[in-house]
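Missing here: one protein chain of the complex. Every other protein chain is in place.
Chain naming follows the written order as A and B, and within any one chain the residues start at number 1.
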Amino acid sequence: MNILEQIRNRFVDKIGIMEKSAKRVYIAVEKEEARELVCYLFRDLGARFSIATGVDTRPGIEILYHMAFDANDLMLTVRVLVRKPELEMPTFSDFMPAAEWIEREIHEMFGVKFIGHPNLQTLLLPDDWPEGVYPLRKGTFESEKENEEREN
Amino acid sequence: MLKKIFTWGLKKSLWVYHAGASACNNCDIEILDLLTPKFDVERFGIVLVGSPRHADVLLVTGVANRQTAPRLKNLYDQVPNPKVVIAIGSCACSAHMFRDSYNYVKPIDEIIPVDIYLPGCPPKPEAMIDAVVKLLGKIK
Partner (left out) sequence: MRKETLIPIGPYHPLLEEPEFFKFYVEGEKIVDAEVRIGYNHRGIEKLAESKTYDQDPFLVERICGICSTSHPFAFVRAAEDVAGIQIPERAEYIRTIIGDLERIHSHLLWVGLAGHFIGYNTVFMWAWKYREPVLDIFEAISGNRNHYGMFKVGGVRRDIKDSDIPALLKAIDEVEKFCSMLTKAVMDDPVIQARLKGIGILKKQDAIDLSVVGPVARASGVAIDVRKDHPYAAYDRIDWNIIVTESGDIFDKAAVRLLETLESVKIIRQCLKQMPKGPIDADIREVGVGEGIGQHEAPRGEVFHYIRANGTNFPERHKIRAPSFMNVPSFKKTVIGESIADAALITAAVDPCYCCTERMAVVEPGTEKVLLTGEELVKLSQQKTEGLKKR
């Protein structure tokens, strides 16, 4: 049975599958089911966690978990929306140690709190980085520049 | 008199310390390349040393980001006088394409005084040797 059918059978109507091509599949899922789905992919189906991407959108931060199925030439992306303003997301690093660093990165770049993460200290940004400034959010620096221009 | 002895000593064998300030490490590898058999600048007494306190020349590569800028100043202060600073690569000379980055602070030559600018991305090893030759001509 192929991977997509297995996922469909198990999660039925909780997920929305979008097949962009045979090699690129995107699965949209609610925050509550995301943990179960990613755990199933990583632990049971043997996917490799490639990386997670954070994208700032209007309603919240979208997190994309890119899972690679190397034996099947498939790149499966799990799409989760973390709504503003709470921006809380359960951590996946307990069952998937590979996610530890990227969750730290998303935390400092977008301000998403990963509940249960062992260590959310800064990873990439300097020690004296101002709190509450998230460089990869839309408008963080654009507005700063505009303000400066207005002042000058 | 003492100064004369210092400059004479400086000219004979340059000991360099290499400080990468957030570089892409291409310049850094080309610097290392200078030591390997094809270019082999150790023939001329140029040695890469492991501590800034032993160095005559500070090689700086890369753009200074918020994390490295204070450390660069610190490194410069540790190099004993008389000292020379060479900025290697376009990043160190002019911040290159990283000028608009949020993590970029200010040009290298505003943090520490730079004596020689060597642009290129990365400069060829031959260009680096040429810079050192020019530097030797400059020391009086």
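FYI, a residue touches a chain if its C-beta (ideal position, glycine included) is under 8 Å from a C-beta of that chain, and two chains touch if they have at least 3 such contacts.
Everything quoted here is computed from the prediction, not taken from an experiment.
Screening B:Phe6, B:Phe44 or B:Tyr102 for touch with the missing chain picks out B:Tyr102.
Although one chain is not displayed, its contacts with chain A can still be listed: residues 20-21, 23-24, 26, 48-51, 53-56, 64, 66, 68, 70-71, 73, 75, 77, 96-98, 100-102, 122-126, 135-136, 141.
Across the interface with the omitted chain, chain B contributes residues 17-30, 32-33, 36-38, 48-52, 62-63, 65, 67-68, 71, 74-75, 78, 96-98, 100-104, 121-122, 124.
As a convention for this text, only the chains that are shown with their structure count from here on.
Note: centroid distance chain A to chain B, computed from Cα atoms, is 41 Å.
For chain A in complex with chain B, the touching residues are 125-129, 135, 140-141. Chain B contributes residues 65-67, 102-103 to its touches with chain A in the complex.
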